[in-house]
Each structure stands twice: as structure tokens, then as C-alpha cells.
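Heads up, the thing below is written out as C-alpha cells.
Left out: one protein chain. Kept in place: all the others.
We call the chains A and B, going by the order they appear; numbering starts again at 1 in every chain.
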Amino acid sequence: MSRGFSWRKVSTEAQLLLVGIPVLLWTLIPVYHLLLFAISQRDSATSGRLWPADPTLQNFGIVLGQKHFYLTHFWVQIGNSLLIAVATGLITLFVATCAAFAISRLKLRGGRTVLNLALITYFIPAAFLAVPMYKTMANYGLLNNRWSMILAMVTIAAPYCIWVLKQASDKLPWELDEAARIDGASPLQLFRLVYVPLMVPSLVAVGTYALLLAWNEYLYGFLLLSKENEIPLAVALGNFLSADDSPWELLMATGFIYALPPAAIYYAFKRYMVSGLTAGAVKS
Amino acid sequence: MASVSFRNIQKAFGKVKVIHGISFDIADGEFVVLVGPSGCGKSTLLRMLAGLEEISGGEILVDDRVVNDLESKDRDIAMVFQSYALYPHMTVRENMAFSLKLRKADARATAERVATAARILNLDALLDRFPRELSGGQRQRVAMGRAIVRDPKVFLFDEPLSNLDAKLRVAMRAEIKALHQRLKTTTVYVTHDQIEAMTMADRIVVMHDGIVEQIGTPLQLFDHPSNLFVAQFIGSPAMNVFKGTLRRGDGTCRVEAQGIAWPLTEREGGREGQPVHYGIRPGDISLVAPGEGIAAKVVVVEPTGAETELVLDVGGERLIVVLHGRTEVQPEQTVGLRIDAAKAHLFDEGSGQRID
Partner (left out) sequence: MNTAAATVATPGPARRGLSSWEFWGRALVVPYLLIFIAFVLYPVGYGLWLARNPSSYAKLFDDPIFFRTAINTVVFVLVAVNLKMVIALGLSGFFVQSRWWIKITALVFILPWAVPSIPTILSVRFMLNPEWGVINSQIFKLTGLDGPNWLNDPTLALGFSMLMHIWKSLPFWTLIFVAGRLAIPGEQYEAASVDGATRWQKFRFITWPSMMGLYFTSTILSMIWTLGDFNSVYLLTGGGPADLTHVLATLGIRYLRLDQLELAMASIVVAMPFVLPLVYVMMKRLSK
């Protein structure tokens, strides 16, 4: 229907731009500022400029080389973040996949109740669970052990994952299970050879969700872990704040590095994430 | 020997009883079709045989062995589903080999059996494709191939042709029948389409509301339906049926309806004045000159090429007549009907039972 130029079309595009440009600005300003600091020299960082006098990548060099006493454990800490995130992702995937399979395909009696329990846990804000969780981990003797954070993250991530996987499982045709049973499959064979291969896109979405949740988490790391070489990077960044003369540009450079993996993973798995996670939201 | 027996089978879903005591036997190598309208229980019965539904009462025997408590995989049956139920993430070959793989069968023997089945069903070229790349008919054949590879005692088919278009259905019917003639495996086939039943079955089991209405060969059901339901269910177009009163006397039997005497052969059953249903198939009525038979007005003429279907009005009652070939008859014309009394059916009005 392109009739070429028309005032109505221009007006529509203008209106859209009127929305789009502020949205872009609003979204990017904090990120831009983060980058601004990260590529500024020590002194000019705090000069309040909109663009650094002499932009430099040396801050990243300092961070990656651990050449500042605030950063002596950078690699261990980013390693901790990675370890906790990956462990959370894998364990949550395991727990949630088994539970969703049992509830959806094996038609576990009482499956609804388990699902409801999971939902309730999902809705209660994690910050409220943090205080008793802290004492619980202390009672279990897990404080200052990275497992405390991994298990806490699994607890928080699993409910939503179970729910999403169950919704996705319900879409698989029943006849597949029946055909497999007639072919002679045992429950575990059905799980391994039919269910899991067909659920791969949802599994990717759910595993990534749990992984990112753990990587991005601050509060629980802050409460449960405190030793310099055991804290995840998020907590280390928070520790920067405690002193007044902290090297802010290094903090921002570290923060930038810290923020890269989630952004990259999100963009890489965008298709899975969006369809996988909003599938449960809009009940059509 | 792979016979199947149903002994007083009952099925209830919660408080709702859907099958009320069904018993019949299937001989080794027989092709039996369970047919009936939606909700009659035929699929449920099949699934109970397959082990996919619990049996509420009665026993099912395969090869003289009670299978009630056996899991599906131990009953030595294979099933072809309406929606084919092919594993989407496996190739055709893997789909067909799956059951053997589960039993950890020898790889070479598996390959042999898959190849044989593929050859029988013309699937050789498709073995490495995925189900999503196949047409409906091809998928159906893969589903059958999967069943054949199992070499089971009984084949079960659950409305396998319902998802196919009309032409394909006709072709697949012939293929399934040919397969049965070749393999001679006992087959239980469920469909709601009575044409499929008539063309494929050795014997048909007509079901309705959870009971068996009649069991017999296709021609038995066609020529001697034992009740009104079977009479009207089997045969297309359906049998013409209308109410009337049975008259005896002057040594002849006839039915009075719309003020006309409809011919019957002599029979023992039935009393004078009994309310009855009179049935005559569209193909058993012929047209004669208006004065020589029962008067009827032509309403619609529907030529289908090889035949002509006529809708006629007799005293307010609609009748359908199927003629071979063409006719000159036009709507609004009056014609005469001649009925072969030997082909007329009589049913009690209350019970619907056949009166012989």
C-alpha cells in the first residue's frame, strides 16, 4: 500500500520516534555513564564531563591484571560468580526437569499441590526469605561456604522453572508417551529418550534464567559469604563502596566486565528466553 | 496363536459407566473392526486391550492369557495412533527401531527388521527423514512400520485414517488390508466410518453407548441387521426407515404406513397391529411407471456420475433411492416405486429389535 509520501505516514513515524528516542536515551544513560567511567583516567573520571578527556582502556588492564589492592582477588571472585551461577543453573535444571516430568507426564497424584507450593515460593519476595535463610544456613553450618549461596539460589529459581517447564510439558502430545509405553519404554527411558530431547528449547530458557539469576544476585551473596576469596564479584563490587577514596573508575570498569556476560548470554539466547519465559505468563 | 477375548468387560470413569459388559472373541489372524458413533466406547475398549486404560471389570485375554495386570509392553501388542504419535526428534529409521532399542536388541537384527518393514511399506527412501518432513500418508506408513517391526501378536489401530483426506483414505485402506493379508496378524481396528468397516473387516463389532449391538461379517450386518441401530448405521446412504403398523391377514404380511401397504415376506414374528419400523435400503427400490407401483413424488435428483440418488416424497415421508446409471426423471414428477419384499426389514418399534 505504499502510495509514497503522505502526511499521515510522516505523523505516525514522528509519533513513534517521539516515543522511541526517549526510550533509548532513558535506557542507555546509566549504561553509558558506566562505560564513561570505565574508560576515564583516574582524575578525569570525577570531573563531571560527558566524554572523557583522554579515553583509555588501561582501567580494564588494571582490573584484569589485579593491579590494585581492591582487586587482588578479582579473578577468584569472578570465578566464584561463575561457579555459583553455573552450579545453580545445572542443579536447578535437574531439580525442575525431574519435578516437571513427574507432575506433567507421570501425572503424579498431589502434583498440583507441589506446583502450588512452588508457585507460593515464587511469589514471596526473596528479600523476605533472606533473613531467615541467613540463620538457617548458619544452623546448617554452611555460612561462608559457596554451597550456601548455590542452594539458596536454587531454592529461589526452581519454582518458576518448574512452572514454566510444566506448562511447556503439557503441550507435548499424550500419544507420544503412550506410543513409547507400548514400545516398551520404562519411565526413565521415556524421560531420557523422548521427554528431554523434545524439551530442549525450554530447558535452555530455564537453565539460562537460573544461571543469570545467580550471577546477578547481590543480597544473598552479601549475607551468606564474606571471605575475600569466596565472595562473588557482585559482593566485591559492593565492598568498594565502603571506603571514600575508592578508585571509582576501576569500580565501574569491573562492573562493566561483570555486566558483560549476562548481556551477551541474554542476546545469544534471546529467542529461547522470550518464548520460554513469557509462555507461562500469557495463558492463552 | 494370537486370539483375543473380551469377557464381560466393564469400564467406569469415576462414577460414570461407559462400558456395560462386553464379551466377544477374536480368532487368530482375524481383522476385526470396532465401529460406532463417537462416545460408544470403541476407543476405550481398544485402549483397555492396549493397557492404556484401567479395566474396571472383566477380563481381557490375549492368546488365552489374562493380560489385565500386564503393562502395555508385556502384552506383545503394537498400536497405530490416530495422530501417528511419531517421535519428532527421531528419524524414520530411529522411530521404527525404537522399541527394539529399548530392549537392547542386537543392532544387526534391528537393522534387518527395520529394512524389511520399510520395504513392505515403501519407506526405503524416507528412512533418514524426520517426521516433520513427511506427508500425512507417509507418516501413517511410518507408524505402521513401527508396529510391524515389533512383530507383535496383535495390531491395534485407533482411527488411523481420520486425519487423512478422502482420496488418501481410500488408498491407505487398501494398503492396510493388503498388509493384513500378507502378515496375517490378528488386527483390531477402531473407526467411526462404517465404509472403512465394511471394506476392511473380516468381522465387524457394532458398538453403541457402551454395549455391542451386533457382531458379524460385513454382509451379515448389511443383509440381516439385528436391530434398528445397526440397520441405520451400516450402509450408505442409510436405510430408509419409517413407522407403521404390521398387518397380517389374507395370508400376507405387510406394513401399513402413510395409507400404503408396504410389502413384506412371510415371517413368524410380529402380531397383527403391532407398531413397527419398516426398513428398505435405497438400493433395493426400483422405479416403475407411476401407476404400477407405490406413488411417490420426486423432490431432488442427485446424479453422482455412476449412480443417481433420488429423494422422494411418499405421503409426507422422505425416501432415498439409489439407481445405477442415469435417469430421465425430473423433480416434481410422480413415479412409481417397486420394492423387493425379500429385502424389506422389519423392526419392533419399541425395542428396535429385528422381527423375523
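FYI, contacts are C-beta pairs under 8 Å (C-beta built on N, C-alpha and C of every residue); 3 or more make two chains touch, one makes a residue touch a chain.
If you're wondering where the values come from, they're calculated on a predicted model, not measured in any experiment.
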{"item": "Residue in contact with the excluded chain [from B:K42, B:R150 or B:H180]", "value": "B:R150"}
{"item": "Residues of chain A in contact with the chain not shown", "value": "16, 19-20, 23-24, 26-31, 33-34, 36-37, 46-50, 94-96, 98-99, 101-103, 106-109, 111-112, 114-121, 123-136, 139-140, 151-152, 154-155, 158, 162, 186-188, 191, 212, 215-216, 218-219, 223, 234, 237-238, 241, 248, 251-252, 254-256, 258-259, 262-263, 266-267, 270, 274, 278, 281-284"}
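Going forward, only the chains that are shown with their structure count from here on.
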{"item": "Cα-centroid distance, chain A relative to chain B, in whole angstrom", "value": "57"}
{"item": "Of all residues in chain A, those that touch chain B in their complex", "value": "173, 175-176, 178-186, 189, 193-194, 197-198"}
{"item": "Contact set on chain B toward chain A in their complex", "value": "50-52, 71-73, 77-79, 81-89, 98-99, 102-103, 146, 150"}
